[in-house]
Structures are given as structure tokens and as C-alpha cells.
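Okay, here's the structure, questions in a sec.
The complex appears here minus one protein chain, its other protein chains still in place.
Coming up: subunit A.
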Amino acid sequence: MEIFVTAVTIFVLAIFVGFEIITKIPPILHTPLMSGSNAISGITLIGALYSSGLPDNNITKILGFLSVIFATVNVVGGFLVTHRMLAMFKKKD
């Protein structure tokens, strides 16, 4: 129970931080922000690494392996395409 309460505390506080840091985003950045935050949601990759790397269970290994692939596509594709978009804004400066 103690762990759970700590986890909920972190969860709620992080939501507030999320609301606070993303205010008044100029419209030109909506798309990059969406794809950038999308990449961060690929943090599930950490969970995928755990299930993929555990010993002695073939089913978790398969599930883990697939989730590593999916999450990595999310992370790598997300950060990279955001960078590509932002680079287009940059070169005109």
C-alpha cells in the first residue's frame, strides 16, 4: 500500500507539472510538440526491456521482444521526425 500511495503521489504531481510547463504554446509548435511528447510516451520501452530480459519464460520473452520493437519505433521515429520538423524552422534564422 505504501508503495502505491507514493506512486499515486508522483503520478498526480507529474500531471500538474505537465499542465504547468505546457502553457501558451505558439500554434507553429503544436505539431512538433505533439510528435515530441509522443516520443516520450515511448518510455514504455523501459517496461519492454524488463520483460524481454527476464530469464526462463518464453512467453514473456516473446511479448517483451515485440514490445521492445514497437516501443523503439515509437521512440526513435518520434524524436527523429520531430527533429526533422524543427530543423525546417531553424534554417531560416
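Please note the rule applied: a residue touches a chain if its C-beta (ideal position, glycine included) is under 8 Å from a C-beta of that chain, and two chains touch if they have at least 3 such contacts; residues count from 1.
The working rule: contacts and distances are computed from a predicted model.
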| item | value |
| --- | --- |
| Record-based protein name (UniProt) of the chain missing from this complex, from "Alkylation response protein AidB-like acyl-CoA dehydrogenase", "NAD(P) transhydrogenase subunit beta", "Molybdopterin synthase sulfur carrier subunit" or "CoA protein activase" | "NAD(P) transhydrogenase subunit beta" |
| Residue numbers in subunit A that touch the chain omitted from display | 1, 3-4, 7, 10-12, 14-19, 21-55, 57, 59-61, 63-90, 92 |
